[in-house]
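Let's turn to chain A:
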Amino acid sequence: MSNFFNGLLKLRRGPWEMLATVLIALGVFMLMQPFVLWGFTYSFITTLVGTVMFIIVSHFRE
Partner candidate 1 sequence: MKTLKLAAAGALALSAAAIATPAQADDLTLCWAAWDPANALVELSKEFEASSGHKMSFEFVPWPNFADRILNELNSGGKLCDLLIGDSQWIGGGAENGHYVKLNDFFDKENISMDDFAEATVYAYSTWPKGTPNYYALPAMGDANGWFYRKDWFARDDIRKAFKEKTGRELGEPKTQKELLEIAQFFQGREIDGKTVYGAAIFTERGSEGITMGVTGALYPWGFKYENTPGKYDMEGAVNSPEAVEALEFYKELYKTATPPGYTNAYMGESLDAFKSGQVAMAMNWFAFFPGLYADPITGGDKIDFFVNPPQNNEGSTLGGQGISVIAYSDKQEAALEYIKWFAQPDVQAKWWGLGGYSAHNSVLNDPGFIDSAPFAGDFLLAMQNVQDFWQEPAYAELLIAMQKRMHDYIVADKGTAKEALDLLVADWTEIFKEEGKL
Partner candidate 2 sequence: MSEKTVDRVAGATPVLLARKIKGLSDRAIAWIFVGPTIFLLLAVNIFPLIWTVNLSFTNFKANRINRVVDYVGFSNYERILNDPDVWLSMQATAHFLFWTIFFQVLIGFTLAWLINKKFKGNDVWTTIIVLPMMLSPAVVGNFWTFLYQPQIGLFNYVIGFLSGKDASSFEMLGSVDLAPWSIVIVDTWMWTPFVMLICLAGLRSIPDYIYEAAEVDRASKLRQFFTITIPMVLPFLMLAVLFRGIENFKMFDLVVQLTGGGPGSTTELASIHLKREAFEKWRTGYSSAIAIILFVTVFGLASIYVKALNKVKER
């Protein structure tokens, strides 16, 4: 786990990509879940942030 945060701090690709992936997955889940309208409302921005992050961090060093 500390490796993960270390990687984040040092702008390494692996952990950041993981974070972006989680954000995208969360956004997609929020978009389609049937439980709270609030989740649906904020789903798009979550996915958008995750996607943009993914594009950026995929250029970080391994």
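The criterion applied here is as follows: contacts are C-beta pairs under 8 Å (C-beta built on N, C-alpha and C of every residue); 3 or more make two chains touch, one makes a residue touch a chain; residues count from 1.
Behind the choice of candidates: all candidates are chains of the complex that A comes from, given by their letters.
As the structure is a prediction and not an experimental result, all values here were calculated from the model.
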Selected neighbour of chain A [touch, this complex] from 1 or 2
2
Chain A residues within the candidate 2 interface of the complex:
17, 20-21, 24-25, 27-28, 31-34, 37, 40-44, 47-48, 50-51, 54-55, 58
